[in-house]
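Just passing along the structure, written as structure tokens.
Excluded from the complex is one protein chain; the other protein chains are retained at their positions.
So, chain A:
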Amino acid sequence: MPMTGLTGSRLRERRLALGLRQADLARAAGVSASYLNLIEHNRRRIGADVLARLAEALGIGAEALSEGAGGALRDDLRAAAAEAEAGAGAAGPELDKTEDFAGRFPGWAGLLAAQHRRLGQLERAVNALNDRMTHDPHLSQALHEVLSAVSSVRSTAAILAETEDIDPVWRARFHGNLHQDSERLAVGAEALVAYLDGSEQAEEQGIAAPQEEVEAWLAVRGWQADLAAAGDLASAAARSMAGAWAERAAAEAAAMPEAAFRAAWGAGGDAAAVARQFGVGVLAVLRRAATLPGSVAGLVICDASGTLLFRKPAEGFALPRFGAACPLWPLYTALGRPGSPVRALVETEGRMPRSYLVQAFCEVEFPQGFAGPELRHAAMLIAPQDGMAAGMAGGMTGGVTGGMTGGAVPVGSTCRICARGACAARREPSILSEGV
């Protein structure tokens, strides 16, 4: 069975780069040259031990050979394929070759993924503009003014031009009306021009959803919210959201100073215990853990509808850019059980599944007291568990694995682009053959 991944190709590239002959590498790794040849052409699966020996002979880590396309890139490509499928093409993209594609042509794959994202942004912008044109009261008011004035001018001017025997009193009256309407026309035209000038700005604002804008803004700042820099954001909505986030982050940083927080977290990385220690809410601790300088932990926050309000990705743990997330995320378990901490080991899908320790918690608020609605906010901290990422975490990945029973919970990103075949929680068929 041919491998779908590109381990063989990477191996071959590496070997050629080192100037090694196939036979030499085969001997060094203790396999036959013909077997290595099959492996290099991706026609044989490689066992973990053979892979390790080959990697050693090539002087690189085994994971560098076996890593497929990055999770986020792969998911973007799948999402782009899903869109293409919706657009009905006879020859759709070769989904089984997604990783081959990303591996062989990383530049093109990146471009495709970036264009797919851009397409989504532009679609939103078009919708926003369309909404604006249809529902904007200023625009329809300005148009109505101009149309009314033009109607009056046209009709009145025609009367003056075509009625030869017009009574001087009427003529004076119509001249007056013309003058009046031309003034109105000037004002209305100015209002329209002002509106159209302003809509360039509106277009930019519509490009990214405010939430995405804020997330991108935080990401380039290492997730350190800076209230003073909120002015950089294009839309007023994003500025206001970023401002609220920054204010809360500052308050939480004050309540949980960095050094003290690191010490407390290092004692077990239990968000509920840390919350108790600082006398703050569990969500505040999860936010602090995810946004502490250098933290590699991801964070998602949702409201009672399950809508993701905040997304900080963790390396390798793909978060859906649009639409609903995987219903198996412990985030949603927590959402359904406010006040109960949920901790679980989860495993992503793919040929190289990665595991993450997640802690999720849901808090309930009554901003208008007994009379008002109950608001829920659930958060899930996603801490990478594999060696490399954990090493980079600077102790912020949370080492608590005790108290958990059973194996890792298999999760995905979102159903449409998830390859898990037999999933009881599936909402819709995947575009990937394994899932259909």
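For this structure, a couple of remarks:
Assume a residue touches a chain if its C-beta (ideal position, glycine included) is under 8 Å from a C-beta of that chain, and two chains touch if they have at least 3 such contacts; residues count from 1.
Keep this in mind: contacts and distances are computed from a predicted model.
Only one chain is not pictured, and the protein name UniProt records for it, out of "Ferritin-like domain-containing protein", "Response regulator", "MEDS domain-containing protein" or "NADP oxidoreductase", is "Response regulator".
In the complete complex, the hidden chain is touched by one of A:98, A:152, A:385 or A:414, namely A:152.
Touch with the chain that is not drawn comes from one residue among A:97, A:118, A:144 or A:427, which is A:144. Per the touch definition above, the residue from A:22, A:180, A:211 or A:240 contacting the chain not shown is A:180. With the whole complex as reference, residues 143-144, 147-148, 150-156, 158-159, 162-163, 170, 173-174, 177, 180-181 of chain A touch the missing chain.
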